[in-house]
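The structure follows.
All protein chains of the complex are present and in place, except for one that has been dropped.
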Amino acid sequence: MDKILFEKIAEEVKPFFGKGKVADYIPELKRVDPNQFGVSLVNVDGTEVNFGDYKTDFSIQSISKIFSLIMVFSKVGKELWNRVGKEPSGNPFNSLIQLEHENGFPRNPFINAGALVVTDLLVSNSSKPKNEFLSFIRNLAGNEDIYFNKRVATSERETGFRNAALANLMKSFGNIHNDIDQLLDVYYSQCSIEMTCNDLAKAAICLANGGKILDSQAVLSLSQAKRINAIMMLCGLYDESGDFAYRVGLPAKSGVGGGIVAIYPGKFSISVWHPELSRYGNSVVGMKFLEQFTTYTDLSIF
Amino acid sequence: MDKILFEKIAEEVKPFFGKGKVADYIPELKRVDPNQFGVSLVNVDGTEVNFGDYKTDFSIQSISKIFSLIMVFSKVGKELWNRVGKEPSGNPFNSLIQLEHENGFPRNPFINAGALVVTDLLVSNSSKPKNEFLSFIRNLAGNEDIYFNKRVATSERETGFRNAALANLMKSFGNIHNDIDQLLDVYYSQCSIEMTCNDLAKAAICLANGGKILDSQAVLSLSQAKRINAIMMLCGLYDESGDFAYRVGLPAKSGVGGGIVAIYPGKFSISVWHPELSRYGNSVVGMKFLEQFTTYTDLSIF
Amino acid sequence: MDKILFEKIAEEVKPFFGKGKVADYIPELKRVDPNQFGVSLVNVDGTEVNFGDYKTDFSIQSISKIFSLIMVFSKVGKELWNRVGKEPSGNPFNSLIQLEHENGFPRNPFINAGALVVTDLLVSNSSKPKNEFLSFIRNLAGNEDIYFNKRVATSERETGFRNAALANLMKSFGNIHNDIDQLLDVYYSQCSIEMTCNDLAKAAICLANGGKILDSQAVLSLSQAKRINAIMMLCGLYDESGDFAYRVGLPAKSGVGGGIVAIYPGKFSISVWHPELSRYGNSVVGMKFLEQFTTYTDLSIF
Partner (left out) sequence: MDKILFEKIAEEVKPFFGKGKVADYIPELKRVDPNQFGVSLVNVDGTEVNFGDYKTDFSIQSISKIFSLIMVFSKVGKELWNRVGKEPSGNPFNSLIQLEHENGFPRNPFINAGALVVTDLLVSNSSKPKNEFLSFIRNLAGNEDIYFNKRVATSERETGFRNAALANLMKSFGNIHNDIDQLLDVYYSQCSIEMTCNDLAKAAICLANGGKILDSQAVLSLSQAKRINAIMMLCGLYDESGDFAYRVGLPAKSGVGGGIVAIYPGKFSISVWHPELSRYGNSVVGMKFLEQFTTYTDLSIF
């Protein structure tokens, strides 16, 4: 696979520009230029293939959920699963219904409720959770130049009544241990992190590389890396996870900033970014690019 | 009807002492002596029949929802129904499910979500909502000696994550307009009010007396009073409203402090208090007393 | 109250003609002339006030649920409540959700699931359930000239997959005892019965008259009659029961044929008919007529 293939597919996905809708629930996200498109593939040997706006920062949003999961899983191990499940949620939206029905135990770490529990564990296990999380991501990506976007974090917090509802409901069931205001502050900071496609692909390479980052430092065991991939496969693209598995066939995680990062175990990680979203919250052009990519290369895991 | 009937029925309900369970979710309520039992009936002409501990203060809890409803209905009129419904909720517990399914529009003013909206309207229409509410209740009951219990209010607030979840969820739908912390402060203060059976029966007489309190001052129109009775009939006893209508046949409202106040339109209000609750949150002995009372006197509205 | 009042109100409700929609799920109902309107009030002393098309037959549909309830309650007594509840359903449509959540125990006898259980009890307690039910209704109304409409019954059965789903689901929980085909045959026959406003008011007079029909024969005890009124009050108009209680203030039951029958305990029953329905399935003009009627006469029970 090389840059020529990326160029060919980039041409093929052009008709999909304009089919989705830029996230508009906060002003900061709405302001993004929808014509930006980047791809970055990083092999486990450190070689790269890049395309388009792969050096432009964007808001990683829910993709941060993989990084907090990696960090907390490596810190607390299996006991994590006493606080959050590993099953798909099967719910068309970010819902309180299932959470209430299942007594405050979220179905998986990639729905907001589950990610809040993961962040709660991070807060419980860290004296300066925000700093520590940022350092962790910088280390994963091998790039010190990664930051929170305070305006995005503040903006999300001011409108995030549903997340506050989720956190309070789980606290009523005893499944949030820290102060809710602090928890939401850390959570929204995580979501507000800005990275490039290339940063993202590098930061996720540990999942393709048996738990090791590019400089060979192990952040997870092989078994832990495989298990996070399994959860991404089943739950990584909201209520479009099944469709993504069907069309693309790789474990992946998306964010409403328009990024998607996917993993081919043992080989590479690939990150795509285009800001326009499907009604399920995933980048339309990004999904299409990955579909074409695995079709041409036959590199799905199925 | 006279005191002899009350004594007879009080004897008959004795076997039901111990069948329920004192509310234990906050220490203040748990500490109540479960052997207290009081009844007070106030006729529209001002005459009274009383029994037992009818002069003992107890926590009115959700019974406060009638008084905030009366106050807000008299202030804002029908526009209230743009913010909250009048249909039974049909849900076995104080649930977020229906609220989410129905986009943050609570089914009626007697479930917590609906009462929070009523309190939100109270806050929007009052410069000192807590003071004004307390004055309103004192005027209804003709008793200046009624107070909030700060320890109860504080205690409920510290454990009230589910109510915070409800308020946040409704705010995410735009159906809460004020600051959530202020809203919950007013709400828990209302619930913490302490009154006697006699206070309660007097404060509710306006609903039996076409909107007028005992000194003939009108707080509601006849039509408004009838309408509040209709809502109490359908929704006043949580998920036991149907059973209460079937067995007792009077509009009523209960609270987890063990109080119940019921209305016979045109004739009287009657208040009973015994702290032990059914699994639905209503006083077991109180319900039984009222059942026997309407059976002997044939004074149900059906 | 007299015919002049009826004429006055009939004039006032004219602007509401055309606001609702005739039931169209089966051809037979769809064909009804929407300009027909009738009212019949029957006092417990047998005197009557009638208006308009009060002698025209129409399909009583769900109003039959009161008559099957009366018949089965008088046959089996309280044990009925081991099979069906008395609480409002609080669900915007005729739903399987609550039924599944509550293990096949329907919330009340006026939702379809509950009425199917009542009919199942009728089948279990009768050798010729259809004949016996028809005789029972004829006796209540004092009119031998009342029949099933076979085309309506057949038509409903052929399209009634949701009722078949409800019956099968309850059977999976053990709460239907008879063969489902037979059960649905009896059920749809009941719904297909045609009566006039005057028949309906007479047939329901037992609920206003302490359980006795006009010739003084008791079909229910006083207590049983009151209790059916209580259930009608809370659950009689589908998911518009609260609004009807608020606006009209009488126990009542409606059907998608456009009929409504309401009770003033101790005084009268009143039946109205106009075929155009609100989105909840109740006659728009009928509800408005009853609202004006209780407003002018002050004859609500609240």
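So that you can tell them apart, the chains are marked A, B and C in the order they are listed, and the count of residues begins at 1 in each.
Methods note: contacts are C-beta pairs under 8 Å (C-beta built on N, C-alpha and C of every residue); 3 or more make two chains touch, one makes a residue touch a chain.
Fair warning: this is a prediction, and the values are worked out from it, not measured in the lab.
> Could you list, sorted by label, every displayed chain in contact with the chain left out?
A, C
> Among A:Pro27, A:Gly46 or A:Gly90, choose the residue that contacts the chain missing from this document, as touch is defined above.
A:Gly90
> Out of A:Glu28, A:Glu132, A:Glu194 or A:Asp243, which touches the unshown chain?
A:Asp243
> Over the whole complex, note the residues of subunit C touching the chain we left out.
Where subunit C meets the chain not shown: residues 95-97, 100-101, 161-162, 164-166, 168-169, 171-172, 180.
> In the complete complex, which positions of subunit A touch the hidden chain?
85-92, 98, 102, 107-108, 223, 225-227, 229-231, 233-235, 239-243, 245-246, 249, 251, 265, 295, 300-302
Keep this in mind: only the chains that are shown with their structure count from here on.
> What are the chains that subunit B and subunit C both touch?
none
> Going by C-alpha centres, which chain is most central here?
Smallest centre-to-centre distance to the global C-alpha mean: chain B.
> Could you find the two chains linked by the most C-beta contact pairs?
Here the largest contact count links B-C.
> When the C-alpha atoms of subunit A and subunit B are each averaged to a single point, how far apart are the two points in Å?
47
> Please compute the C-alpha centroid of subunit A, do the same for subunit C, then give the distance between them in whole Å.
One centre to the other, that is 55 Å.
> If I count partner chains per residue in subunit C, which residues reach a count of at least 2?
In subunit C, no residue touches at least two other chains, as defined above.
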